[in-house]
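Only a single protein chain was left out; the remaining protein chains are all shown in position.
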Amino acid sequence: MSLLAVENLSVAFPGHVAVREVSFAIEPGETLALVGESGCGKSVTAFSVMRLLPPNARIVSGRILFEGGDLLAASPPEMRAIRGKQVSLIQQEPMTSLNPVLSIGAQIGEVIRHHDKLSRRATRARSIELLDLVSIPDAHRRIDDYPHNLSGGMRQRVMIAMAVACGPKLLIADEPTTALDVTTQAQVLDLLDDLRRQLSMAVLLITHDLGVVAQWADRINVMYAGRIVEQAGIQPFFARPMHPYSRGLLGARVDVDADEHYSSNRLSEIPGSVGSAAGEAGCPFAPRCPLVEPSCRAAPPPLLAFEAERRVACPVTLEAAHHG
Amino acid sequence: MSVEAGKLADFGNRAAVPRKGRRLRAFLRNPTFVAGVVILSFFVLLALFADVLFPGDPLDMVGPPVLWPGESAEFPLGTDSLGRDVLAGLVHGARASLLVGLSAAAIGLAIGMVVGAAAGFFGGWVDTLLMRVVELFQTTPTFLLVVVIVAIGEPTMQTIALAIGIASWPTVARLVRAQFRSLREADFVMAARSLGYSNLRIIAQEILPNALPPVIVAASVMIANAILTEAGLSFLNMRDANVVSWGGMIGNGRDLLRTAWFLTALPGVAIAAAVLSLNLVGDGLNEILNPRSDP
Partner (left out) sequence: MRMGRRILTTLRRTAIHAGPTVLGIIVLDFLLLQLMPGDAADVIASESGVATAETMAALRERFGLDQPVLTQLVNFLGHLVQFDLGFSPRYNMSVLDMIMTRLPGTLLLMVTALSLALVLGIIIGSIMAAWAGRWPDRVLSVVVLLFYSMPGFWVGLMAIVLFSVKLGWLPSDGSMTVGANLTGWAFVADRLDHLILPALALASFFVAVYARLVRASMLEVQRQDFMRTAQAKGLHPFFIQLHHALRNALIPVTTVAGMHLGNLLGGAVVVETLFGWPGMGRLALEAVLARDFSVLLGVLLLSSLLVIIANVVIDLLHAWLDPRIGAA
């Protein structure tokens, strides 16, 4: 049984549908990357798992099975028992994700006291241990500091400490390094990976950075306009991206290894914009796709399997791949 | 004015102030603002046409004393202890309250804007000195200051308005100063300076129009507070004996609180309604001029 199985999830806001019939699964201990550009619905999907959507969002359909139980059918007290303990969240902006008026010790401590019901002294000791675990120097003094006393990278480490405090089975990381500089990025991602191994934790990594995905993920889901268009293992994906959108994304990377430089070749880009998907009855990528055919616009193509572990939502590509 | 300078001034103004037509529609679409304006207009009309609706002096004794509202068709809202028509008093009182409110706010705004603009624009010792003066005024309890100033002169409408205005300019000054401090570093100000505009011109033509939105909102609050302060003063008998005011009517009715409480209730309702309309206008203006996406 998968640790997390999302089945046919659709989430709507007044005015547009953010997530359409999304299905994927995460196995214990693995890192699944959810990739796409801004607005493709990846954050909404992640927040849906924890049921932390804004009040105007509506979950239209689907199930979210965590260890077999449907989270969408869970009562509020049941969800509160799961949040922070079984499933945790790290957000994008470390500057604003911490409460400015409470010390970091207080903020780490409250999740421990809430779930594990330790005494004050035990909580404080455990909090210091956690700060050590995430490599914050001088932990026994830093614990009484406030968020504004820390740098961005350190704040994100504190967020990670809070998230892993109760030993969750699944950690959802929403663009955890987007707001950090490149050096800090690498450190934080290293830390996440280490912890994942130490604590046998699965990670749902939301990002738009394919470089990050290549280094740290086990499997990848590519999202476009609310739908998943490709699912694959990391090696096969980067060796041979199949969906036209995936190929566009990888073609658009400036890869030092591949000897591409902007002065010698034009950066390849995907023509058009995401907005063209609105109101499209068929495949959302059709308006921008170089391989589009009339049948593509009739109905959204389903995710079809190709070899083991790979699914692609493009019959045209699959057709070509089987014959080629 | 050269063509370039004119265009530049336009650019500076246009960049920060939206076109008139669009703005007017935004005003009309805001229900808070519209409701406030409607109620306020009602009182303004009452004040303007008081003499037509109720000719003669409202302080005249015209009927038997202490008639309750509804007892007599001639005096729909009753009479007070001296047989004066309550309804006539209320209508004429609208004039007094609105006049005092408007003039007091105008005085406060005038002084406050000048002081605030000077402090915010010039900075340095001018700013320090003026802010000390502001502090002096703000450390003294406002109402006491008004009472003292009214006691210096005769308690006429004009003195009362002046006193309230003098006591209320510090808030405006602080507001205007904050606006000027942030706006004086703006690009269009630098552009105006580079064209050799005089300081006065920059203050009046460039910065002031852009500093106005919060001041406009504050103005409605000031008028509301002035009316409330005047009511308090009148209640304490520091009022113009020749003029009917709502606060004065409440003061007069105080002695009959046990038997004829309508004499204190009705003028208070009038005050509340008038001040409410001003607050609605102020709230509406705030929503329009400082839009936020908030339920």
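Labels for the chains are A and B, by order of writing; each one numbers its residues from 1.
By our rule, a residue touches a chain if its C-beta (ideal position, glycine included) is under 8 Å from a C-beta of that chain, and two chains touch if they have at least 3 such contacts.
Treat the numbers as computed from the prediction; the structure is a model and nothing was measured.
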Where the missing chain makes contact, among the chains that are shown: A, B
Among A:Ala73, A:Leu102 or A:Ala125, the residue in touch with the chain that has been omitted: A:Leu102
Residue in contact with the excluded chain [from A:Arg20, A:His115 or A:Arg227]: A:His115
Contact set of chain A toward the excluded chain (per top definition): 50, 52, 79-85, 88-89, 91, 93, 96-103, 110-111, 114-115, 146, 148-149, 159, 162-163
For chain B, residues in touch with the removed chain: 132, 135-136, 138-149, 151-152, 224, 228, 231-232, 235-236, 247, 250, 254, 257-258, 261, 264-265, 268, 271-273, 275-276, 279-280, 283, 294-295
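We adopt the following convention: only the chains that are shown with their structure count from here on.
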Whole-Å gap separating chain A and chain B, where each centre is the average of the chain's CA atoms: 55
